[in-house]
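Notes follow once the structure below has been shown.
Part of the complex only, each chain left as placed.
In this document, chain identifiers A and B correspond to the written order of the chains, with residue numbering beginning at 1 in each.
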Amino acid sequence: SGKSILFRLLMWMSRLSGSDSIKTLVFPTQTSTSYVELVPQKPLNLRAYTMCMRVATELSGEREVILFAYRTRDYDELNLWRELDGRLGLYMSGEGIIFGVPELGPLQTHLCVTWDSTSGAVALFMNGRKSLTKIYKKGHTVQPWGQVILGQDPDNYVGGFDEKQCFIGEILDVNMWDSVLPDSTIEDMFAGRTAPTANVINWGSTALLFQGNVHIVDVER
Amino acid sequence: SGKSILFRLLMWMSRLSGSDSIKTLVFPTQTSTSYVELVPQKPLNLRAYTMCMRVATELSGEREVILFAYRTRDYDELNLWRELDGRLGLYMSGEGIIFGVPELGPLQTHLCVTWDSTSGAVALFMNGRKSLTKIYKKGHTVQPWGQVILGQDPDNYVGGFDEKQCFIGEILDVNMWDSVLPDSTIEDMFAGRTAPTANVINWGSTALLFQGNVHIVDVER
């Protein structure tokens, strides 16, 4: 049809200009009810992973902020927090590990976490720069069949939200791989160059389930 | 043999993907007992040198931190310190020279020191940017047959460690040359481009002797 031809023409033009569209999530207000569930490409049965996102927030000062939550029925399997004092904390079913990195802010930060069970090596990357490596949960396995939540911290299996911990701001480009990506690959992703296809959570193709006041916006990259 | 063929296949695959492995040292806690000795490729009989490393640490505030120590039986021949106030100090058997450069932090800093006996010129490089040049120990020679130590400051020939001065964090890519490398070469190394083979300490091939609680991790570059 004419509409289909116009659509293909637009797609072709967008490809010519080198531009790409990406969806982004805006959490505008403090609530205990708004969140987005991401449907992974496969169960999170993980002995190693790389998890990346782009995040921007005006939250600052003494405020906990949940950035990423993956919870099974009984455990917080993989939570990433902004701590009360601005540092970032990773929690995998139990005590966490804290990184004293520069604070998140209103300009987008490209944030990655890598973890490998064999060595226990865990590191953060902010805008392509790697933090010091720490040793954490050597020999551990992340358990499958839970739920991935952005915007709230579930204190039980999707529920028990606390608005004082909710995320306010913008999150996009959340991707997860079941391996530790090379440092140079993460530098490439930060710089907007090629990225390997994410096989655990893939922002381009993952289904999103919305609850409450969350906006989805298409932006040109 | 079959094993050798598998090895060569893996090498070939790793080269195809453009990735490279590098070892990194994690010093997780404050001790007066954990350190790593590096075995140089040749004696440190030096009238000029370039010494580089990548370093990340959460230590801040009023805390001395030893970054690199080379000591013979009687003298601290070549020590690099973070001073109490965050500045960096270089000590070659006696009084040191201090650089008021930006502080080290939890994101990796690529750090180099160059020194030349003929002119006495000494300079730091942080992430490829050169500090001001200073004049230090003109005509001096670094003496051979000592020990290179990461993680502790030996107050006598490998011993007399003070936990208040120990290193906590991550150090990798420690290399030393017996000449002053050009500024542009150091910029290239920071950016991960080609580097001349290090002939005094070579991180790729140096033997490491471990004492206490130090982790070694392989990371992909």
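What we mean here is this: a contact is a pair of C-beta atoms (placed from the backbone, for glycine too) under 8 Å apart; a residue touches a chain by one contact, two chains touch by 3 or more.
Not measured: the values here are computed from a predicted model.
Because every chain is the same sequence, the assembly can be counted simply: 2 are drawn, and the full complex in the file has 3 copies.
The criterion applied here is as follows: only the chains that are shown with their structure count from here on.
The rotation relating subunit A to subunit B, fitted on Cα atoms, comes to 90°, given as a multiple of 5. Put simply, the C-alpha centre of subunit A and that of subunit B have 34 angstrom between them.
Taken together, the subunit A residues at the contact with subunit B in this complex read 99-102, 119-121, 126, 129-135, 180-185.
Within the complex formed with subunit A, the subunit B residues making contact are 18-19, 24, 26, 28, 56-58, 60, 105-108, 169-170, 192, 215, 217-221.
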